[in-house]
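Sharing a structure, written as structure tokens. Questions coming.
Only one protein chain is missing; all other protein chains are in place.
Going in written order, the chains are labelled A and B, and every chain counts its residues from 1.
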Amino acid sequence: MNHWLTAPVLIPLIGAFLQVFMGYAPLSLRRTLGLATTGLLLVSTVFLLMMADDGSYRAYAFGNWAPPFGIVLVLDRLAALMLFITALLALFCHLFSLGRTDVSSRQFHALFLFQLMGLNMAFLTGDLFNLFVAFEVLLIASYGLLLHGEGTARTVPGLHYVVLNLAGSALFLISVGMIYSVTGTLNMADLARIIPTLNSGDLPLVEAGGMILLVVFALKAALLPLTFWLPKAYASATAPVAALFAVMTKVGVYAIIRVYTLIFGENAGALANLGMDWVFPLALLTMVVGVIGMMGSSGLRTMVAWQVVVSVGTILAAFSLVSEAGLSSALFYTVHTTWVAAGLFLVVDLIAAQRGSAGDKIVTAPRMRNRTFISVMFMLGAVSAAGLPPLSGFFAKLLIMSAAVPGLQMAALWAVILLAGFLSLVAYSRAGSIVFWRNVDGHIGQPERLNFPHTVGAGALIAMSIAIVFAAGPLSDYTDATAEQLRDTSAYIGILDTPMVGEDES
Amino acid sequence: MTLSLVVLLPFLGAIAAPLFAQGGRTAIAIASSVPALLALATLFPMWGTLAEGGTIVQSLEWLPQLGINLSFRLDGLSLMFALLILLIGLLIILYARYYLKPQENVGKFYALLLCFKGSMLGIVLSSNLLLMMVFWELTSLTSFLLISFWNHKQDARRGARMALAITGGGGLALLAGILLIGRIVGSFELDDVLAAGDQIKAHALYPYALTLVLLGAFTKSAQFPFHFWLPHAMQAPTPVSAYLHSATMVKAGIFLMARLYPALAGTEQWFFMVSFTGMITLLIGAYVALFKHDLKGLLAHSTVSHLGLITLLLGMGTELAAVAALFHIINHATFKASLFMAAGIIDHETGTRDMRQINGLWRYMPHTATLAMVAAASMAGVPLLNGFLSKEMFFAEALSLNLPGIWAWIPPIVATLAGIFAVAYSARFIHDVFFNGKPRNLPIYPPHEPPRYMKIPVEILVVACIMVGVFPAFSVGPLLQAAASATLAGEVPDYGLAVFHGFNLPLMMSLAAFVGGLIMYSQRQKFFDFHARFREVDEKAVFEAVVSWLVEKARGFTALLENGSLQRYTMLLMVSAIAVAVVPLSGMALIGSNGLTAIDPPTALGAAILVFCTLGTVYIHRERLTSLIMLSVVGLLVSLTFARLSAPDLAMTQISVEVVTIILLMLALYYLPSWTPTEASAGRRNRDLIIAGVAGVGMTLVTLAMLTSPFSSISDYFLENSKPGGGGTNVVNVILVDFRGFDTLGEITVLAIAALGIFAMLRGRELSAPPTDGQGHPWAFDAHPTMLKQMSRPLLPLALMVSVYIFLRGHNLPGGGFIAGLVTAVALLVQYIASGVNWTQARVSMRYHNVLALGLFFATATGAGSLAYGYPFLTTTFTYLDWPVVGKFEVASALVFDLGVYLTVVGATLLALVSLGKLTPAGRPLTRTEARKES
Partner (left out) sequence: MELAFALIIGSLTFAGVYLVLRARTFPVVVGLTLLSYGVNLFLFSTGRLMSGAQPIIGSTDTYSDPLPQALVLTAIVIGFAMTAFVVVLSLRTRADTGDDHVDGTSETERTQDQSTTDLPREETGQ
């Protein structure tokens, strides 16, 4: 068994409780340690990414208890990809948080690292109930982070977010119960093995459980009609947190992809592709509502928040095409949108910091100090997010569009994607030209100067959009392979025979 | 990959150019012309191949999944456009050197110009449609930045955004069209696409593909009804206008149509869509141009009309027409570019472009005037100038277009009419500006000739006009031949590039147009009056209005959905959960095969009370304290239920959690209003009742069906291995600390995070406690009643002992770290309640952060311990010790793990509640006795 699999969980955990111990140590020390932890995490995920690229499933049985009895972590291409996306994102968000965000509370670094631990747990676990625990870890940490920071603006959105997710957790438990009450197991591989063999009498409970589970994940992913908690929550969070939360919706997406390819996937017999006929239209509607939200937003933060909604719709629309190409394109788009949306959140924060009382509102204000740099960053991000060439968004959308098979589905998908692209183009160009070009005389009290962490944090994430273009070939090879691997559920089920330590490895 | 180099060079230049900005305008202008020169040098040797109709394709695989490759193609057509782009680009660079003011951001200007040039070259040289798409949208973006170069001007910003919206939007349509073509052909490589013409036209998707592609082309080439963006793009600096609207941007759409000519042209749909669009554009542009007082406005509309002319020619679908179209592309580029530059010079020297002010400039700038007049004459189609030749061809084609019956007349008439307008506005350009009396209050007076070098580009272009006009075959013959053969992808019909074709009908039409035009101009006042009757619509304002309307509507719509009401969001969540579950559950058997079992009276009674209190909690939820008491009863009964149904651990956990929770809620209630107002309407309440009712009934039925159906699970394994494998007889506890220890690790992490979150959340916040409770009674006689104090203090060691006991037995009997932890926490909490925060803090000298961190540390460390022995994380081991008093008992590494749990629980619980207790720094409000003392 390869102990590396635990690294993405243990590194942040250890880093986190060290932070708690050092609650009163000098800030510089805590920062160094925090960044070191995130950096180490990134290294480990890169390592896992390379490991997973051989296309095999690796299982890690905690306590040396064989699955399905003990809890296993499972590493495959999908998990590794998500881990990597998150770790890279986290590093730059963490960097960006130095200075403005992390001084306002001693708990920030600890909460940030706990958040990462929860995320990584969710990506790695191969056990349905442990997935619940992972969700709780990342949620409670996200509550803390969301409410973190000066001022009272985020209290009410925070309350909404918390209450909704508590209700969601209750639903999660109900669905787990329903599924367990029939299958008598919690291990995902075991579930994938058992569910096709169920007799018709047992199906209703499992199906209902599966559907409720879908609702829970849809809430995390902010799929319509469970979208509306997101914009205000994200718009009011501090920039690094909002940026990190770009991956929070993706956890919901990840869970959907995992569970509805493995447990309720094409090989699930009577329950094959459960709920996908609901997801596709809802995903398209989500895109529409999201882009309307972008059009209507009066602040850049809200705009980017809605952008996140749009991207969730796009990913799920591609996924619910239920094809290898669709799945692959969905993953490609996930990589692109997570980093770019996060980068936009950070850039918008730079904008707000230099516009005095105008903040991120789309109104005229005195010319900002570093207009050129910031505006270029914003333009790159916007172009990429709107899906225009030559940046990553274009290729991601291209992949999705060419994944659709001719017919009504394709027509709908293309129409919505292109329309969304057009409207976001209009929205971004309007916002940009007002914010950057329509200046009034006057000057800000002390506009914040660009400092190293901010510039690098924001710049790097935006630059990812260019990097993806150059790496488009390898990346789409990887996502193709991932999609292929995900469709071969029998290989995943194979982890049930992972030899335990001490047993003879035959 | 020499061709890719041609495309790449300008972009590299764009990066380099700004570095020369310090060196002044000349330096940067020279620097910016290097890429073009290099590119020309690269292209030159390839002419040989192209001359005999060959093509050069260079390809590099990029994204095979998408069918998008870095493949470039040079043939007659792309060469012709590349030359236009590069040569006119050079002239523009020279011209801009003198046009721009030193204080302007020259570096940015040239960088953008080069980016744009690179994108244009990309379009014409790409051999892969998707690659071309990339450059296509790049031109939209770069032109957006060029048009808005003077972004402090509102008009510039709006014009730019309009251009971006139209061309960018059209680009999206084009993308869809290209993808469809790719679907049909199975490749995006031009060679394949052009070869598959018949296959495409036969395919069912052809109409869609064609429409979408044409949408892209028309938007880019400012065809009706998308023509309006072009005139507003005139807000750009004149060099930009001269470049974008003569040779490049607007020609991209034309190029696309010519490029895909073999693949798409030659069908009914093509003919009607393209030729009629062209015809309308031709007329409208020409007509409006006549009435523009702004020099550039006039030129812009004439550009629109000429683009219409070219489109019309392409639409006719005959080979000769295509040739004519190509020819006119060259000619229009030359004379229009020179005219724009001339206009720029005039603007530069007089400070205005309004033809009502500018008159009689002949006296001040004869040289410029001559140049402008020649170019304008060419625009009007005066013989011996290039404009004349292609226009002749156009007339000829218009005549030879054999349409049924009366329709046959339309093209020639339209052509002549357009010709008349063209002559008229050209005449106006010449006469109004250079003659027609004296200048009227010019901003700059007196105007004089521009710097010498500023005129050179104009001169070159004008010479070109004449050269082509006089020696067409010699000057452009070969290039045109190559371009034509590339466009038609096959045999080129023989066409005469002669200056004079004899007295034929086309000549008559030109003559008619000429005479008519002059007459019209002489009578212009009448037309102006006529035109003045119609209100001018400013498309920019319309566009802006539309956008802001959209924004308004979007805002309203969003506010409607996302109205910030948690109740709605929760409702949506609940309803969706119910909705998705109802369908499958409807088919479920109500009672499973196992049937129901009997219930004994006490249990029944307990159940009844439980249900009663539950509903009671709802019924009186407005009196919060009462409902809280009800709630605690419910919790108590729930734990009894666990006990009754053979889950002692759960019972103990539930009861201890219950205590803390209730304390917590009590504390909360101390700060919150003690009753809930009635807000929701009856309707809302009934709605919620229904939702809740459905959920309740649903859960009842699900539970019933589940409980009565047979079941087998993986749990036997746990029962078997708990003792031998986990070393404990309390299976639940063994599962928690061993089989599923990872869950527990997560669980205590949650607890720790929650505590930290609470601590962080309350940091720096204050809540002044209300002096009295909801009914207005003071809280108590005494803050810390002596009784309670005396009772609580001896309680502490007792409780601690109990918790140690519970902790130790946990592995084999109900108990364990969690419960023990809560007991300890409660014991300490009692101290806080009884004797106050300060008293207790003084005696309990531990920082709860560290306690919970220590707990996490123990848990993790135990888990990691096994790594040392090569076993996976959280592998446990155990052995038995025999101590005198205690007797034989067992030490399991799991116990240390459980110790971690214990510490975390204590630390977390106390951290949370104490930071809550500190919420009122001012201390507690007055008690009744103190109040009496005060008064």
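Structure notes:
One rule holds in what follows: a contact is a pair of C-beta atoms (placed from the backbone, for glycine too) under 8 Å apart; a residue touches a chain by one contact, two chains touch by 3 or more.
Everything numeric here is computed off the predicted structure, so don't read it as measured data.
Only one of the listed residues, B:22, B:504, B:522 or B:729, touches the absent chain: B:729.
Considering B:814, B:855, B:872 or B:900, the position touching the chain not shown turns out to be B:814 (whole complex).
The chain omitted from view is touched by exactly one of B:386, B:576 or B:627, namely B:627.
The chain that is not drawn here is touched, among residues A:356, A:473 or A:494, by A:356. One chain of the complex is left out; on chain A, the residues touching it are 129, 133, 136, 140, 143, 147, 150-156, 158-160, 162-163, 166-167, 169-170, 173-174, 176-178, 180-181, 186, 232, 235-236, 297-299, 301-302, 352-353, 356-361, 444-448. Think of the hidden chain as still there; on chain B it touches residues 555, 558-559, 563-567, 570-571, 574, 596-599, 603-604, 607, 610-611, 614-615, 617-618, 621, 624, 627-628, 631, 634-635, 638, 641-642, 644-650, 653-654, 657, 660-661, 664-665, 668-669, 671-673, 676-677, 679-680, 688-689, 691-693, 695-701, 703-704, 706-708, 711, 713-715, 718-719, 722-723, 729-732, 735-736, 739-740, 743-744, 747-748, 750-751, 753-755, 757-758, 761-762, 765-767, 812-814, 818, 908, 912-913, 916, 919.
What we mean here is this: only the chains that are shown with their structure count from here on.
Rounded to a whole number, the gap between the C-alpha centres of chain A and chain B is 17 angstrom. Only residues 1, 3, 6, 10, 13-14, 16-18, 20-21, 23, 60-65, 68-71, 105-108, 110-111, 114, 117, 121, 129-130, 133-134, 136-137, 140-141, 143-144, 147-148, 156, 159-160, 163-164, 167-168, 171, 174, 178, 180-182, 184-185, 190, 201-205, 207-208, 211-212, 214-215, 218-219, 225-229, 231-232, 275, 278, 289, 292-298, 383, 388-390, 394-395, 398-399, 401-402, 406, 414, 418, 421-422, 425-426, 429-430, 433, 436-439, 472-473, 476-477, 480, 501-502 of chain A touch chain B when the two sit together in their complex. Residues of chain B that touch chain A in their complex: 62-68, 130, 133-138, 140-141, 144, 148, 151-152, 154, 157, 160-161, 164-165, 168-169, 171-173, 175-176, 179, 182-183, 205, 547, 550-559, 561-562, 564, 566, 568-570, 572-574, 576-577, 580-581, 583-585, 587-589, 699, 702, 705-706, 709, 711-715, 717-718, 721, 725, 738-743, 746-747, 749-750, 752-754, 756-757, 759-761, 763, 849-850, 852-853, 856-857, 860, 864, 866-867, 870-876.
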